[in-house]
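Inspection log for the structure reproduced underneath, given as structure tokens.
A single protein chain has been omitted from the complex, and every remaining protein chain is retained in its original position.
Coming up: subunit A.
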Amino acid sequence: MTMTPQEVQEHFMTYLEATECSVIEKSSEHVTVKLSPQADKMLTNRPYYWGFVERTGAPAETLSFTFVFDPTKYDEALAKQQKNSASPAGQGQDPVLSRYYGTAPLLPVLGPGRIQREDVTYGSSRLAQIWNAAREEGKCVYLFQQPSAPAAQRGRSTAYEQWLGVCFKVEFSCDLKREELHFLGISMSSRAIIEHFPAVLEGRELHPRLPERVHVKPAVLTLTEAAALLEDYLIEKLSRLDYGWAAQARERLKQELAVIDGYYEDLLKEEDEEKKALIAEQYENRKSEMQWQYEPKVSLSAITSGLFHLCSPVSASS
């Protein structure tokens, strides 16, 4: 898939807001923002600076950026703006410098006050960095559903069910690769498994604090057991997929191995023991390179995981 400038901007704004950055200016094409210390540490790759700040207690000065999501439109808007406000004697000229050197460009502002422009579109490394930072900071959550009615109106305590939710990433790889995401949830008290967990979470307001007058049903599963059940469920599901790709990759590997077997068979007739050993080593290396390149495998990892405390009953859609 790819993303429109608006979608990219939404992703950016989510990150900037969640990390409490202060937005200086915003249009549909761009946002100018002063990063919060948290975001600055994740995005600007200045470990020495932050080390210095932390050791000396010096007041931290975070960087500011203008992120442009739709460069063409932004430039057009910028040009229009400049045209309207341009004075004939060359906008942005330093009067003293230009007297001596003719038209001289305005010296770039360096230091903390400087705002760097950066174009961000789908595929740019800054966007990937935002996602990676979000994953780093959001990979483990512990949340409670906020009750719809205030505690006082609800009478007796509401029963909450604890769910383990995990967004798994499945990678099918050989010399090529394909991926799937599976966001599963399992109830710690009833062992019920929900295949599309975000659908359950949808519409529930989640908050890190335990609300008043609720109680959590006792868990019958340990975390490890719950995790194993989820994995097991997922693997069961994966086992029903087509593994033609793996068979094909093994076929490719077999053919390649046959080719080098033929090639080295002759070479290994070498009389000189020393040379022969070298050839044999090369042969082994080449074979293991091929295994590395073609051998099909599946790997399972998690993007995020967390414990969700939801108002029961949860309507399991699966």
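Criterion: a contact is a pair of C-beta atoms (placed from the backbone, for glycine too) under 8 Å apart; a residue touches a chain by one contact, two chains touch by 3 or more; residues count from 1.
The rule we apply is simple: contacts and distances are computed from a predicted model.
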| task | Pick from "ABC transporter permease", "YxlC family protein", "Phosphate-binding protein" or "ATP-dependent helicase" the UniProt protein name of the chain that isn't shown here. | result | "ATP-dependent helicase"
| note | Of the candidates A:Val53, A:Leu229 or A:Cys311, the residue in contact with the absent chain is A:Leu229
| query | Who touches the missing chain here, A:Ser22, A:Gln116, A:Ser148 or A:Gln282? | reply | A:Gln282
| Residue of A:Leu143, A:Leu184, A:Val200 or A:Leu310 in touch with the missing chain, whole complex considered | A:Leu143
| field | Hidden partner interface residues of subunit A, rising order | value | 1-3, 7, 11, 14-15, 17-19, 121-125, 127-128, 130-135, 137-143, 166-167, 169, 171-173, 175-181, 183, 191-193, 198, 206, 208, 223-225, 227-229, 231-233, 235-236, 238-239, 243, 245-247, 252, 256, 259-264, 266-267, 282, 285-286, 289, 292-294, 296-307
